[in-house]
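Of the protein chains in this complex, one is absent; all others appear in place.
Here the chain labels run A and B in written order, and each chain numbers its own residues starting at 1.
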Amino acid sequence: MLNPVIVFENVHYTYPGDELESLCGVDLAIERGSFVAVLGRNGSGKSTLAKHMNAILVPTSGRVLIDGIDTADEAKVLEVRRRVGMVFQNPDNQIVANVVEDDVAFAPENLGVEPTEIRRRVDAALALTGMSEYSMHAPHLLSGGQKQRVAIAGVIAMEPEILVLDEPTAMLDPLGRKEVVDTAYALCKARGMTVVLITHHMDECVDADRLLVMSNGSIAADGSPAAVFSDQALMEREGLGVPETARLLQALRASGMALPEDRLDTEGCAEAIAQAIRTEA
Amino acid sequence: MLKDITLGQYFPGDSVVHRLDARTKLVLVIVYIVALFQAQSWLGFGLVTLVTAGCVAASRIPPKTMFKGVKPMLFIIVLTAMLNIFYTSGTPVLPGWIITWEGISRACQMVLRIVLLISGTFLLTYTTSPIALTDGLEMLLNPLRRLHVPVHEMTMMMSMALRFIPTLIEETDKIMSAQKARGADFETGGLVQRAKALLPILVPLFVSAFRRADELAVAMESRCYHGGEGRTRMKQLRMGRADHIALFLGAAFLAAMIALKRLGL
Partner (left out) sequence: MAEIKAEGLTYVYSAGTPFEKTAIEDVSLTIGQGELVAVIGHTGSGKSTFIQHLNALLTPSAGRVLLDGEDINRDKYSRRDVKRRVGLVFQYPEYQLFEETVYRDIAFGPRNMKLPEGEIDERVREAARFVGVDEGLFEHSPLELSGGQKRRIAIAGVIAMRPEVLILDEPTAGLDPAGCAQLQENICRYREETGSTVLLVSHNMDDVARLAGRVVVFDHGRVVMDGSPAEVFSHAGRLLEIGLNVPRASELALALRKKGVPVPEDVFTHERLLASLLALREGRPC
């Protein structure tokens, strides 16, 4: 890897009071500026993995390096957290203020940033997440998708290099999910942020640069979405299923059609099939 | 419905009252409460009412909203009125009646006092964002830090409480509906039975409040919260000319009220 920004070295973790390990020897390096999706059933360790990325949890053994900084170094915890913005599942439980822009200002205020600079960052973060027109609204009156975008704005205001989203869409309706996922992809593609998206929804992973599947505290699969989804036996075993596009492409290929494996977005998949049918005719 | 409770709500706006510094408003509310308790005659109450009405008008908060805030207190207000009507001695309204003219007058004044007290304090929360309010409070109480009073932590807790009131109210509504769908009955039965009927609401509410607190703590830490040390503020509190004028008017108002009381008016 050319320029890894997150590095896990043989990370083990056991929750206090538990007997079983939640992470059993994870080795992982994530490339700067890439979009990594993480799938896995409940209890597979994917949230535990996420919480290691900003020192909410530190390894029982092994180490995690963020931009070269060891997360176990207590003196540098703020350094780590400033670099890694975390967004969680329940939008209500991560908004601290009664007015959207005051909430977005919370992190830079904690970091002791100058007032005029905070103002600039808050406005920029709200613009990036498309929430500028709601800056004076009360968060509890927003939709779920809007609340999550406020939460994203709230961490972007720290100007982090990495954005980690831990099942940010689990409590949202389809429109809200799309808002949040589109925002995450845009931050990666247009702003060069490294994004780690933890999710249950296969279709949120199809455009990722890399897809990880977690199982029993280890990484069970790691590769491009097309490659991972093509291993149907694995996906079945992990109780995950496969996106419709991948399923259809595989079935058609199995029946002898010349189709690529990696056109997993709806448009691309339709285009590929249409072309194949035309050439055959 | 529970959703109608407006306690601690903030109505963003751009009126003169909204723009005053939170510290000014906090001091003025204290001045206002002291002044209110100086009122003993109809003249005094009239003056306070006039001042309150003036402030509400200047804040452009609809009077209807103000009255909505008073509604949850209705029970206490009615109780106070009753006690005063029936337990004040004086000239009976009709010969032989227990109700006296003095009682009616006392009751009216007490009711007015409670309504004015609520309106004045609510005007503060309606027109001041909780962040500004807690920042203001923190700065006013700052001298206490030397006595090792955890001022920042206290005001932070207050602002969190204000933030979560609407969320928890909404949650209570949902839990009530869910338990009603399971045949729970909150409306009939004696006092003990009714109190017991609240358990299916209170237990889930507490469980959820603790879960929220846990998640919130993690989210705050993730956003680099580490106590009040070295924190800055996006919105700096700044006293301007309007604040000086407002404080001067407040002082004049208090002086007038004290003078009225001294003169026995």
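The working rule: contacts are C-beta pairs under 8 Å (C-beta built on N, C-alpha and C of every residue); 3 or more make two chains touch, one makes a residue touch a chain.
If you're wondering where the values come from, they're calculated on a predicted model, not measured in any experiment.
Among B:A57, B:A178 or B:A251, the one in contact with the hidden chain is B:A178.
Residue B:V207 is the one among B:I30, B:A57 or B:V207 that touches the chain missing from this view. Seen across the whole complex, the unshown chain contacts subunit B at 171, 174-175, 177-185, 199-200, 203-204, 207-208.
Take subunit A: the residues that touch the chain left off the picture are 41-43, 89, 143-144, 170-171, 173-176, 200, 202-203, 239-241, 243-245, 247-248, 251-252, 255, 257, 266-267, 269-271, 273-274, 277, 280.
Operating definition for what follows: only the chains that are shown with their structure count from here on.
Averaged C-alpha coordinates give centres for subunit A and subunit B that are 42 Å from one another. Residues 54, 56, 78, 81-82, 85-86, 88, 90, 92-99, 101-102, 105-115, 118-119, 122, 136, 138, 140, 154-155, 158 of subunit A are the ones that touch subunit B when the two sit in their complex. Contact residues on subunit B toward subunit A in their complex (touch as defined above): 10, 12, 129-131, 159-160, 162-163, 166-167, 170, 211-212, 215-216, 218-226, 230-236.
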